[in-house]
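Here the complex is missing a single protein chain, while all its other protein chains stay put.
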Amino acid sequence: MQKSYEVAVIGGGIIGSAIAYYLAKEQVDVAVLEEGQIGLKATSAAAGMLGAHSELENEVKAFFSFARYSQSLYSVLKEELYELSGIDLGFRKGGILKLAFSKRDKEKLAMVLAQPTVTWLEPEEVRNLEQEVAPNILGAAYIEEDINVLPARVCQAFAKGAQLYGASIVEHTKVLRIKKQQDMFQIETTKELIKAKRIVIASGVWSTPFFRQLGLQYEMIPVKGECIAVESAHFVLKHTIFHDKYYIVPRNNGELVIGATMQENDWSEQVSLNGVETLIQKAKALFPAIGQMNIKASWSGLRPQTFNQKPFIGYHPEDNAILFATGHYRNGVLLAPATGEMIASLILRRDVKQEWVEEFQVGGLFRR
Amino acid sequence: MQKSYEVAVIGGGIIGSAIAYYLAKEQVDVAVLEEGQIGLKATSAAAGMLGAHSELENEVKAFFSFARYSQSLYSVLKEELYELSGIDLGFRKGGILKLAFSKRDKEKLAMVLAQPTVTWLEPEEVRNLEQEVAPNILGAAYIEEDINVLPARVCQAFAKGAQLYGASIVEHTKVLRIKKQQDMFQIETTKELIKAKRIVIASGVWSTPFFRQLGLQYEMIPVKGECIAVESAHFVLKHTIFHDKYYIVPRNNGELVIGATMQENDWSEQVSLNGVETLIQKAKALFPAIGQMNIKASWSGLRPQTFNQKPFIGYHPEDNAILFATGHYRNGVLLAPATGEMIASLILRRDVKQEWVEEFQVGGLFRR
Amino acid sequence: MQKSYEVAVIGGGIIGSAIAYYLAKEQVDVAVLEEGQIGLKATSAAAGMLGAHSELENEVKAFFSFARYSQSLYSVLKEELYELSGIDLGFRKGGILKLAFSKRDKEKLAMVLAQPTVTWLEPEEVRNLEQEVAPNILGAAYIEEDINVLPARVCQAFAKGAQLYGASIVEHTKVLRIKKQQDMFQIETTKELIKAKRIVIASGVWSTPFFRQLGLQYEMIPVKGECIAVESAHFVLKHTIFHDKYYIVPRNNGELVIGATMQENDWSEQVSLNGVETLIQKAKALFPAIGQMNIKASWSGLRPQTFNQKPFIGYHPEDNAILFATGHYRNGVLLAPATGEMIASLILRRDVKQEWVEEFQVGGLFRR
Partner (left out) sequence: MQKSYEVAVIGGGIIGSAIAYYLAKEQVDVAVLEEGQIGLKATSAAAGMLGAHSELENEVKAFFSFARYSQSLYSVLKEELYELSGIDLGFRKGGILKLAFSKRDKEKLAMVLAQPTVTWLEPEEVRNLEQEVAPNILGAAYIEEDINVLPARVCQAFAKGAQLYGASIVEHTKVLRIKKQQDMFQIETTKELIKAKRIVIASGVWSTPFFRQLGLQYEMIPVKGECIAVESAHFVLKHTIFHDKYYIVPRNNGELVIGATMQENDWSEQVSLNGVETLIQKAKALFPAIGQMNIKASWSGLRPQTFNQKPFIGYHPEDNAILFATGHYRNGVLLAPATGEMIASLILRRDVKQEWVEEFQVGGLFRR
């Protein structure tokens, strides 16, 4: 007996789980095929900043509206997923302080500061919010709306929610090859052959071979990010501190997460001494007192980067039965809800904003 | 230079931390002396059920009103401590189902069922709430108001909150001996001599020597409790399931905690194979499907039991400068807020309900 | 630039690492392609009993001579690999006691007892060796020669040794597809395309798709084994205790390993409550005092079983450039050295005992 589904989603990270959730909620018969366990790879490694505003530096409008929309979905999901699955998303307010140490830093914040909800704070104002911040700052952009979640929790909640709506979450099942035969996809796995009418590739950095098998030549570049968690014995950090791609994020349990390095083309999922050293030095530059805190854990994850540095969310150029939702790079957690909803809408032939379709088309133009 | 405080609290579990919090909030100069790290002993081992109603079987009125009051304080603390410390208490609603497998079981629930907010559910009604419950139940008492928290988080938040109000949290400092000299207590520790005008013994099962040193002959009996955590892959448990001192508690992260064994006079803090076997057998009796779940962790803690089986919360019989807050047995997490507030009130000479003072007096009468 | 090797070994468990070691030692340009990290799957889960004698119940002669030979290689490897890699194999003598609780049990030991080095012990003799053994035994077969190693260490040492002899250990590289083109194999991985003149499939339970891709229809059946480790506080176990596929193995650090369950067709790599319960019950039946010991850890692994219940070690029936070394089921650690040496000999066109070639031929006859 062969298993057959309406939609098979390849990859059970936060993106694949979100897609399954939005599809199952609409009674679509969907399966997630995950080679290990749900949410244990890049998802678990993410710090969980929903920096819709703070990640923007030279961002185009469509990306930004998608990010803000996705962030807004979290407010709904927070209750919805907790009611359904009993899993708390670890929602946390407080806002993000993007520090400026130089005029150049401040100039780079111009686009962020242009937003109505973002304010510039002078050094004393920053210190009023966070007393122990580095003494040599010029100020900070304060993005009060940006929030944090616990990414692994979000992913678990999406997957469990999907299951409760009827989806199949198939763990420990590696997909080796996908072939199309007479309008059905034959999905060869390590365990069995599975059939599906439509497939969605949501395999993050491991998507490359599926592009190849499906006739496309795109390649995912892994950008390893290393993080450490520390225990805040001496002070309470209430806001996320951010500078130059590095950050210190307070967690709901009183720990702080320091992230993240950027190692292109490093496929290992371990944490090097060089990485730890860089994180400590950077964190001390932002927050000198952190040097006295205690290390609790370290981990890493592989961010999936596309050639044009934008996620691919949409149809295969030549086959509407194949969809992609991959390449979210640093923004997987932020964009997961909107990605899940968008893929579900495309499959259900519902309207999707044209600017988003264009912005995230598979193999689209370079980010301007 | 010798350190000197208004009040020294001996023990940094959830009880000692709560006391420090309520005192520091009133500008009392208080120190917590903790021999290891805050909240790592019995506090961390607790499942965190706030069973104000469900722990009652033959309970007296005063105990019950204290428990309900303490539970109500949690609703306030949830916001208050999060605002202050940034630590989320892991508050979780859902209620408790106390299962009855026999007429005898049901009779024992009479007092619980007599409460206006508790309802009796027939087997099908129980199954409507939790589909996978044991097929052979006679029904269950449903205590919708009872909630859960994460005890280690509560303790961390109390301690950090106390610190922010000016308290000293002194970890890695073992108290060896307490002597009174001319209205001051000399506290000999492994590190240094500390002075205090008043002392509070909040050392749980390790309180016995302090009783002795302070002229009392009471003894704490350790009752080791072992727990395991499992991962719920197959279903979502929304309610705590309880029977005969054993329980299955859902956590905010989707895991379930199965507890707890009762090993009198076992001082080890490890988990025996016999303990694990008992927990699995008991859990399967309540919830057969749980056998297919996966084990995630195991741990144990030492509940402090007094000779009269009631907590001691109040003055030394002959010296008002010495207070005790210990012996909370299975109810430390539930009673921590009210205990903290009561000790603070006693020190600040504020009114405390007379029935509570009598119920919890040091060396009081046997529980009826 | 494309990487090209003489031999590519697919799978970096103890079998693949042993093969690489024996090839590299002979100056063959070999690469191990491992999808995760070396030795972290079934290898790490094994208890490490080298039961050349004790695994035999109805075993054929060729299997037995291969097993004994492989066991004897360990005595050499112990020094050789330590000198080379600095890794200690955790070699441990002591022997195995195969308990008999019934006449039937004793009859099943007949073949084991027929060996010159194995002796039958009466109950009191068993108790002289291990005082706390179950009181209701009829006796035991004592196999003094059987030893233990730490499988993950052996695998690490093989891999590092191979590396030092020039092999490439390529981790985090999943093989998706293997094709032959003009005498070269094209190995498509998640990362890049790799070429090799010969390939060896050593992928354990994950070998099935490679059979298929290489024109064979064999299938690996996973037989999950769950284990727990306990800390021996009360007594020292010096011998491995074995009965009915379950065992208690003493480790060099004073811990005991209890293993192992047998779950056919379960691909998950977690440990169920049912599994833990079974292990505890079984261990208590062999050694009642173990119930008071403390649980330290639990884990599981997937044993690869072939249709004929024998390992496949040898050439593809139609292509000598393709070799298999998989399906070792319960005997991977025991057979790794002889397997590694045999595959190397086949590749180097050296003599291999004909009875071994026949016994382990790919797709051979059913075990009698």
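In order of appearance the chains are A, B and C, and numbering begins at 1 in each one.
We adopt the following convention: contacts are C-beta pairs under 8 Å (C-beta built on N, C-alpha and C of every residue); 3 or more make two chains touch, one makes a residue touch a chain.
Every value quoted in this text rests on a predicted model; they were computed, and no experiment measured them.
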* Among shown chains, those touching the left-out chain -> A, B, C
* Candidate in contact with the missing chain, chosen from A:75, A:119, A:294 or A:309 -> A:294
* To do: Can you work out which residue in C:87, C:133 or C:147 touches the chain that's missing from view?
  => C:87
* Structure fact -> Considering the complete complex, of C:164, C:193 or C:297, the missing chain is touched by C:164
* Structure fact -> For chain A, residues touching the missing partner are 228, 230-231, 268, 270-274, 276-277, 280-281, 283-284, 290-295, 298
* Structure fact -> Touching the unshown chain, chain B contributes residues 171-174, 176-177, 188, 190-191, 206, 208-209, 212, 267-269
* Structure fact -> Residue positions on chain C contacting the omitted chain are 84-88, 90, 92, 94, 153, 156-157, 160, 164, 236-238, 250, 252-254
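Everything that follows uses one rule, which is that only the chains that are shown with their structure count from here on.
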* To do: Determine the chain that sits nearest the middle of the structure, using the mean of its CA atoms as its centre.
  => A
* Select the chain at the greatest separation from chain C, using centres from the mean of Cα atoms. => B
* Select, from all pairs of chains, the pair with the highest number of C-beta pairs in contact. => B-C
* Asked: Roughly how far is chain A from chain C, going centre to centre by Cα mean, in whole Å?
  -> 40
* Structure fact -> The distance between the C-alpha centres of chain B and chain C, rounded to whole Å, is 48
* Junction residues of chain B, two or more chains touched -> none
